[in-house]
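Heads up, the thing below is written out as structure tokens.
The chains shown are only part of the set, and none of them has been moved.
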Amino acid sequence: MSDLRPIIEGILFVSGDEGVSLSQLSEVLVINEDSLIEMMDNYITEYNSDDSRGLEMMCYGKRYKLVTKAIAHEYCQKLYEETSNKQFSQAALETLAIIAYKQPVTRVEIEEIRGVSCDMMIRRLLARNLIREAGRLDTVGKPFLYEVTEDFMDIFSLTSLSELPELPEYQTVNEEGELFY
Amino acid sequence: MEFFVTIDQFEGPLDLMLHLIKEKELDLFDLDINILTEQYIEYLHAMEKMKLDIASEYLVELASLIEYKSKKLLPNVEAELDDNYQQQQEVDLVNRLIEYKKFKEVTVIFDDLYQRRSLKFDKPQSEIVNQWIDINENYESTSAYELIKAMNRCLKRFQLAQPYEVNITQKRISIDDRKKQLKFNINKFDEIFTLNNTMYDCRDLYEVVINFLAILDLVNENILSFTVKDDEVYFKKV
């Protein structure tokens, strides 16, 4: 079998920021998805540990793409200055975190946790394609359910949702005022 | 008592309560709702005096805190049912605070992940892809969100490109240099080519103008000949 690595690198390069999905890659290379995942895992490890390279291969959700390594950042920035240092607001991060851990989740559930209205924020996150609608809940009013997208996993460098940072654990109280974990 | 932390620094009533609990060194897991309520009211009053807008969400929570407090003040003759209700309310509030605290705290990790990821850049899809994707007549319906994604990409690129253009203005190409480039490059063009073909690498109006002036010079020097047909100018190497 010929070496597929340069072909994969070439495909990821051409595809750019959108990346390529596992299923597309599997179809084009005529390899079943399970073997491909294994092959990609090895390739990514090899690729990312090569210090002579300035690129890194990332897997987010079921998509792959190439990005520059952090070492090139300051130089690229000189060339393409970013407008200040863009930050997420606390409100955006809280809303995203709640959706990521609780998905699929309705707006009302998010608002119950945050204690504030999240209508505008949800619209902004939808517009930035960080969350998407995931059907409707079968209850009064049929509210939309929301879930995070591959773009969400991309900007937080998550390969899958199982990689979400662990939520801090706190005791909760029951009606008798007893603490339990 | 002075308040240095203004209300717009909080994400909502729960965030404010967590702040008060921390500041007043209250025990979240054995919460004295009376003290919390007093502090909460005092804080909102202070904000009001500073003429700061207090969102309705803060007032909703205030109402339930006051309800809780007023019930507690009632004499013990009150039915036991109320006592249970009271306890349930207390537990609910504490659990809401704990739940919110978890998410608030985990955002620090997300922020860190985001910062690290933003040190890595991606690139746009290569233009060559357009040769392969045929815009045919049987498109499947596409989500309108694809449009906004596309628009976001453009705007992001547009923002990146702005200072970039400023950077390169320091090294502007001259007409003479452009003529040299063109003399070299027209060998790679088709025998007959258009003005547009010669602008293959022009990135702004300045370069388009310089390119045009260079072409005029080349025509003048009899290196190029031209003909006009249907609004389009065609060139040929002499």
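Quick notes
A and B are the chain letters, set down in written order, and residue numbers restart from 1 in every chain.
Rule of thumb we're sticking to: a residue touches a chain if its C-beta (ideal position, glycine included) is under 8 Å from a C-beta of that chain, and two chains touch if they have at least 3 such contacts.
Since this is a predicted model, take the numbers as computed values, not measurements.
Taken over the entire complex, each labelled chain kind is present as follows: A x2, B x1.
We take it that only the chains that are shown with their structure count from here on.
Separating the centre of subunit A from that of subunit B, both taken as means of CA atoms, is a distance of 16 Å. Those residues of subunit B whose C-beta lies close enough to touch subunit A in the complex are 11-15, 29-30, 55, 57, 61, 84, 87-88, 90-91, 94-96, 98-107, 109-111, 113-114, 116-126, 128-129, 145, 148-149, 152-153, 159-164, 167.
Those residues of subunit A whose C-beta lies close enough to touch subunit B in the complex are 13-18, 56, 65-70, 72-73, 76, 78-83, 86-88, 90-91, 93-94, 96-98, 101, 112-117, 126-129, 132, 154-158, 165, 167-168, 170-175, 177, 179.
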